[in-house]
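Only one protein chain is missing from this complex, and each of the others stays in its spot.
Take a look at chain A:
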């Protein structure tokens, strides 16, 4: 694909290169707006989302081991399929058939989710932003309520 420059002005340098690398846009004012190919905004949004997902695939598949305290056999979970802590907790609660919460709302009844990070330390799940969590998590453990 060629890089196409129009006769207009030097403001091309501020153009979104990912667009002008593939498809020429002929007006500098409109250069930053997506006007080719002719598809509607909703599809563009959908495809942007897909790109994010594909990029996740290009990174590592984040399979981590999950143990429930007192249960010797663990499970494996691909964290990259979750959008955040809520969906992770929901899924784990389903998987282990019990209610599991993050560290903030502790009480005697619910299991608490903890994780082991790259340093080897065991931490409460939920304190750091999700994306950061994905970077540092190595394994998960669902602990009994009294332990924390």
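Please note the rule applied: contacts are C-beta pairs under 8 Å (C-beta built on N, C-alpha and C of every residue); 3 or more make two chains touch, one makes a residue touch a chain; residues count from 1.
In the analysis below, contacts and distances are computed from a predicted model.
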* Structure fact -> The chain not rendered here carries, per UniProt and among "ER membrane protein complex subunit 3", "Serine/threonine-protein phosphatase 2A 55 kDa regulatory subunit B", "F-box domain-containing protein" or "Actin-related protein 2/3 complex subunit", the name "F-box domain-containing protein"
* Structure fact -> Touch rule applied to chain A and the missing chain gives residues 1, 18, 22-24, 26-27, 29-30, 33-44, 46-47, 49-51, 53-54, 81-83, 87, 91, 94-95
